[in-house]
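Apart from one protein chain that is not included, each protein chain of the complex appears where it belongs.
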Amino acid sequence: MCSCQCTHSADKITPKAIEPVTADSSDALITSTDALHPANVIVELCSLFYTNNWVTGTGGGISIKDGNKIYLAPSGVQKERMKPEDLFVLDHQTREYLRVPKVFKPSACTPLFMNCYDLRNAGACIHTHSQAAVMVSLLYENEFRISNIEQIKAIPKGFEPGYLSFFDTLTIPIIDNVAHEQDLEIPMQEIMKKYPHTVAVIVRRHGIFIWGENIWKAKIYNEAIDYLLELAVKMKGFGIRTDGGLGSEKRDVDPKIYDH
Amino acid sequence: MCSCQCTHSADKITPKAIEPVTADSSDALITSTDALHPANVIVELCSLFYTNNWVTGTGGGISIKDGNKIYLAPSGVQKERMKPEDLFVLDHQTREYLRVPKVFKPSACTPLFMNCYDLRNAGACIHTHSQAAVMVSLLYENEFRISNIEQIKAIPKGFEPGYLSFFDTLTIPIIDNVAHEQDLEIPMQEIMKKYPHTVAVIVRRHGIFIWGENIWKAKIYNEAIDYLLELAVKMKGFGIRTDGGLGSEKRDVDPKIYDH
Amino acid sequence: MCSCQCTHSADKITPKAIEPVTADSSDALITSTDALHPANVIVELCSLFYTNNWVTGTGGGISIKDGNKIYLAPSGVQKERMKPEDLFVLDHQTREYLRVPKVFKPSACTPLFMNCYDLRNAGACIHTHSQAAVMVSLLYENEFRISNIEQIKAIPKGFEPGYLSFFDTLTIPIIDNVAHEQDLEIPMQEIMKKYPHTVAVIVRRHGIFIWGENIWKAKIYNEAIDYLLELAVKMKGFGIRTDGGLGSEKRDVDPKIYDH
Partner (left out) sequence: MCSCQCTHSADKITPKAIEPVTADSSDALITSTDALHPANVIVELCSLFYTNNWVTGTGGGISIKDGNKIYLAPSGVQKERMKPEDLFVLDHQTREYLRVPKVFKPSACTPLFMNCYDLRNAGACIHTHSQAAVMVSLLYENEFRISNIEQIKAIPKGFEPGYLSFFDTLTIPIIDNVAHEQDLEIPMQEIMKKYPHTVAVIVRRHGIFIWGENIWKAKIYNEAIDYLLELAVKMKGFGIRTDGGLGSEKRDVDPKIYDH
């Protein structure tokens, strides 16, 4: 889930369901000794991503869909200290909360995770405030484009089964940020429709949303894309184009740097 | 608490109380099986911040106020090896030490933490030697200013309830460092009065002080601000202004870098 | 082992052996309470290398040869979550799989690991997607060359017993990447024959392969070489040549930078 500093709750999704369900009935939804239970996986991965500086300062988050149940972390929680009992659980069909934690409000980017479930039939969505994503959003205009890097091959084609090849160009759209995170809902829907094959959207000066068929696919895409974003910033620092082909004639690089 | 390499003790606060209280009576103040007890939280977070290079070499520290009791780490202690029994406990009202550890001296930046408690009614204060803060203090004159970055929204407005919006500018004052840390007391008070809304003060070529209503708020502000400082240094490296607005016409960036 | 995002399996090695062996007979090959058993070491080091960003997003891998048995991780697995039961075991002589995990396919870079075993009599091979290796492959043409750095002394001469001296030049060949990882088999063989002394091959825009007499040697070479690659990128950032000798007259460095 995503809490994104924003203190506005995502009221418009299911205002009537915000009243807390009794703990007894709903705690079962987030209580399991299975390490692979969605509630436990969200907690584990939020803690892991904290060490990468992806979700520090309560930024970013993870959501997982399990059947019709969507697990979401609340607004403003420290990701590395989060517990299963802090999670919201939402019914995908009725859009009513099946579980509301005692002290927290829903995250403002809940509608953005819903975009991934509604438009892409995703099984999980990750949102980070990755500095590499923010830097890329400042160094590229409307699209991040990178080609001819092995790690691209971890990203699915989207328009047909299978993954990008080494010679393909990975293209991730960049949209502008807005004042209130829930107002990204429509722009994100529009860009997802315009780029039907993408598994990620970069939000300028904000971060990135990445989804997948399940949480492990989403995690792999997130790691591979962030690797590429980080690499792209380093390449830019040396004046090397990220979509400039393989030949040296296509390189932008200063000949004094490229001296061997 | 803050130990800041400085070996001068903060004698002027409570000289008479420096004589060690007997262990029996005062150890209860720092002994608890509750992980959320202030003494345990200071130890846990100092260890965490060590891994971020924020408090290595005994630099920096954390202080927590619990009711009238102020918990402070001693001077010159290795932050990741600190134990609850190393902590000082100070009475906020009387300014007398309720507890003095056996081998350590009070930290020289105790008066600076007191500024946060006295002037801002803070519940906790964090001081780090963050390299991002030091670099920013070398790249900016009297204020660090950044706008239009999502992470800004983690920082409170200060002049009214609520948090900064994406389009607001976060402004953190920068004061010059002095030879003896306790001599920062008055300059820090003056800058806090001049910037009544800030939750942080950068000390040039030294580090940063960040406070909050409680330790968790202070930690979140610290993480979010350090994220912004680190990002700002990266942006500067590419010649991108941090308060330059959203439009490309306002960017300082070399068109050869911004090539997509 | 290496999974390298590539979903093509290395069928041509032992197509007939891909049918799963019964779990009972083959699980003994990867089950041991000895922390130094190859299956346990692969799992431990893949997890360690994940924290270095060397094998994130399922990239890269480790293979160990134990007598005639070659341990290999499958394609597309998350390296830090891998378990001994996920491993393939291959007979070096017959090239038949002694063990096939239930859900995974062989890695596409299996033939590349075989190159290390066949041509160099290696005891282990490590493949990473190290960003330092990728950056070096963009900043150097056909060879990475570095001299006069102490860490070079961790790398064997290759043409005779013993290690490089401080004044020697470490030379690592760089080959171009191809669309399908298994198609690197022949180019890698050719470059290994052309550089009979090297313990590593950099694959441009992809990563690096490093081998050694045993897994610990391979790990040490990998750490030392990656240190040198990372350092070289930093040196390039300051315009300092990596094979430019010791004297300042041979330095490429901007005199304004080298100001003391």
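Lettered A, B and C in written order, each chain numbered from 1.
The rule is short, and it goes like this: a contact is a pair of C-beta atoms (placed from the backbone, for glycine too) under 8 Å apart; a residue touches a chain by one contact, two chains touch by 3 or more.
In this text the structure is predicted, and so the values were computed from the model without any measurement.
S.K.: Please identify which of the visible chains the hidden chain touches across the whole complex.
M.R.: Result for the missing chain's touching partners among shown chains: B, C.
S.K.: Specify the residue from the set B:Gly162, B:Pro196 or B:Gly239 that touches the hidden chain.
M.R.: Missing-chain contact among the listed residues: B:Gly239.
S.K.: Tell me which residue among B:Gln131, B:Gln189 or B:Asn214 touches the hidden chain in the full complex.
M.R.: In the complete complex, the chain left out is touched by residue B:Gln131.
S.K.: For the chain not shown, which residue from B:Gly59, B:Pro74, B:Pro106 or B:Gly212 touches it across the whole complex?
M.R.: The single option touching the absent chain is B:Gly59.
S.K.: Quickly run down the residues of chain B that touch the omitted chain.
M.R.: Where chain B meets the chain not shown: residues 4-7, 53, 56-59, 78, 129, 131, 134-135, 138-141, 143-145, 176-179, 203, 205-207, 233, 236-237, 239, 241, 243, 252.
S.K.: Under the stated touch rule, tell me which residues of chain C contact the chain that is not displayed.
M.R.: 148-154, 162-163, 165-167, 216, 219-221, 223-224, 227, 230-231, 234-235, 237-238, 240, 246, 248, 253, 256-260
Convention: only the chains that are shown with their structure count from here on.
S.K.: With chains as vertices and touches as edges, which is it: line, ring, star, complete or other?
M.R.: Contact pattern: an open line, chains touching in sequence.
S.K.: Compute the distance, rounded to whole Å, between the mean C-alpha positions of chain A and chain C.
M.R.: Here the centre of chain C sits 31 Å away from the centre of chain A.
S.K.: Using mean C-alpha positions as chain centres, tell me how far chain B is from chain C in Å, no decimals.
M.R.: 43
S.K.: Please list all residues of chain B that touch 2 or more other chains.
M.R.: In chain B, no residue touches two or more other chains.
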